[in-house]
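Heads up, one of the protein chains got dropped from this complex, but the rest are sitting where they should.
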Amino acid sequence: MFQYIVRRILIAIPVLLGVTIFNFLIIYMAPGNPVDMYINPDATEEDIQIKKEALGLNDPLYIQYFRWLGNILHGDFGISYTTYEPVLHIITERIGPTLLLMSVSLVVAYLIAIPIGIISATKQYSWTDYFTTTFSFLGVSIPPFFLGLGVMYVFAVVLQILPTGGMNTLGNEGGFLDTLFHLIMPVFVLSMGIAGSMVRYVRSSMLEVLGQDYLRTARAKGLREFVVTNKHALRNALIPIITIIGMDIPILIGGAVVTEQIFQWPGLGQLTIQSIGSRDYSVLMAINFSAAIVVLFSNLLTDIFYTVADPRIKYN
Amino acid sequence: MSMSNMKVEVDVPLSNHPSLEPANELGKEESYFRLIRKRYFKHKLAVVGLFVFLIIVLMALFAPVIAPGDPYDVNNQFEAKPSIEHLLGTDSVGRDVLSRLIYASRVSLAVGLGAVAIYVTIGTVLGAIAGYYGKWVDAVIMRLTDVFMSFPYLMVILVLVSILGPSLLNIIVVIGLLGWPAIARIVRGSVLSIKEMDYVKAGVALGFPVHRIVFKHILPNCLGPILVNATFGIASSIILEASLSFLGMGVQPPTASWGNMLTEAQSLTILASQPWLWLPPGLMILLAVLSINFMGDGLRDAMDPKRVR
Partner (left out) sequence: MSKSILEIDKNATIETLAPLVEIQNLKKYYPIKKGIISHTVGHVKAVDGLDLKIYPGETLSLVGESGCGKSTTGRAIVKLDPPTEGKVIFEGQNLSEVNGSELRNLRTKMQIIFQDPYSSLNPGKRVGELLAEPLITHKLANHNDAIKKVDDILEIVGLTKHHKNRYPHEFSGGQRQRIGIARALILNPKLIVCDEPVSALDVSIQAQVLNLLKDLQAQFQLTYLFIAHGLGAVKYISDRVAVMYLGKIVELGKTEDIFKTPKHPYTKVLLNSYPIPNPHLRNRERLVIQGDVPSPANPPSGCSFHTRCPFAKAICREKTPDLVGNHHSVACHFPLT
């Protein structure tokens, strides 16, 4: 098994390299002249050329790539095209709210999906099952931005019990309850999409486990159904489900972009939209890159965790 | 123990004894396709989904006939409430919402079908090559899919579309060029397992060229999972285009897209006071996507008899 883990990590290295190359190529393709940041608008063509040379923009592609890679490894993601701040600084400012939003959404999604999936599996073909199937279909079919608008309409505009956006009410920095209030709607939107597909997974995983003979033994021993389901069956059904967490992360990242925009949540998603609007490719590519790295590592961890957790897996 | 005098004869006859067989070529054989179709129609939701989807397709095809007005015509009252003349009111520049709603179906279907067609083609070819030739070709292609799958989908699309410029064609191309990894994986898996089957080896032994074996023997038996994935892919492409257009990075006005009809609702005043502007397009997206997802689910169950419902 250890060998498998090492081999898996080794495979991830060329993928990592590929990610950096791909990312760099997009940066290179993107319009926008980095030179403009450094030059006085009155500069002559000659000055621009000198500056270009100095910045190394005339060097062959692969040299620029390695230079960029080297900078990344030192934490230097360049400078924002709009604010001239170091990109790393901008990102670290914004990463907190996004992480908060994503993690809470993930937890809520699982808290919703797992019980519903279990109930749906145990009461197969009943009305409850029908409802849960409809719920899960709706969860994956409803466009997140539409759900966001709808929820905002109902709760913020009509009922006026929830704030319309942002992370905190003005003048109330850092209040826990206040942040919580602001979290409710974006988390709801984000978790619905994930819960929708999770319910199906939980349901089919549970159904597979529930059919097993060792549960018959448990029942024959006289254990109550509740214990049988939630203690014995669930434990084994959970294994494949937990490993799927890794697959949700890319979805969360994408979903965060739209959700943060609607609710004006000050995270990386909203930063992405702003940067697109202002053509700030420096920031954009840094966000893209960090996101890709996160996804890569979460996939790696998922694979490893799966082999560790399920003793039936054979390592190829 | 003399068996050499036994005559060669047909085994236990089938339900239709040969001598009673009808003379026509088709006979009553049960083709694979017919079997799937039978199973599919057992799922009520899937049938409903198909029905609704067909209506949307008809809506898109006959838009000029069905729509009450011209979706680009700005000569009406701004932000009018729903009335007999404009059943869903008008938007902020005076266009009839209902007409735009109907025409927008064309955009969604174009993206859904176009993008999926592109990435299914790319994915199938790459997956088949990886699965059939194996070794380092397989390894390279698989690492490539890993790289592509590491990037969060929406984000990369946003960046690429912003570089290339937002337009319907660009969206179709970008989604098409980025969506192939999942299909490639599926096809590769199918090819790997089918490659080992005796009937494929028989093809080699019979002297069939590689392209014949791959295209006529291996791939046709992979179609099931590809079709299911493609169906769900159409649904997610539609949502993707809608999200992009909503953010202003997709189809641009004056062309109508369900997504960009919702853009204005980001303003709280419009959200609050003109629900006729954003509720209908949102519901249309939901309807389209839901029906396609039902179809996909029905297809998946129809193709795999072992699957728990």
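Chains: A and B, in written order; residue numbering restarts at 1 for each.
Everything that follows uses one rule, which is that a residue touches a chain if its C-beta (ideal position, glycine included) is under 8 Å from a C-beta of that chain, and two chains touch if they have at least 3 such contacts.
Note that this is a predicted model, so its numbers are computed, not measured.
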| item | value |
| --- | --- |
| Of B:Val65, B:Ile84 or B:Ala205, the one touching the omitted chain in the full complex | B:Ala205 |
| Touching the absent chain when the full complex is considered, from A:Arg7, A:Arg67, A:His89 or A:Arg235 | A:Arg7 |
| Chain B, residues in touch with the chain not shown (by the definition above) | 1, 3-4, 6, 8-12, 14, 18, 21, 25-27, 29-32, 197-199, 201-202, 204-209, 212, 217, 220-221 |
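The criterion applied here is as follows: only the chains that are shown with their structure count from here on.
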| item | value |
| --- | --- |
| Touching residues (chain side chain A, partner chain B) in the complex | 11-12, 14-15, 18-19, 22, 26, 29-31, 125, 137-138, 140-146, 149-150, 152-153, 156-158, 164, 204, 207-208, 250, 253-255, 257-258, 261-262, 272-273, 276-277, 279, 281, 284-285, 287-288, 291-293, 295-296, 299 |
| Chain A partner contacts - residues on chain B that touch it in the complex | 143-144, 146-147, 149-156, 158-160, 162-163, 235, 239, 242-243, 246-249, 262, 265-266, 268, 271-272, 275, 278, 282, 285-286, 289-290, 293-294, 297, 308-309 |
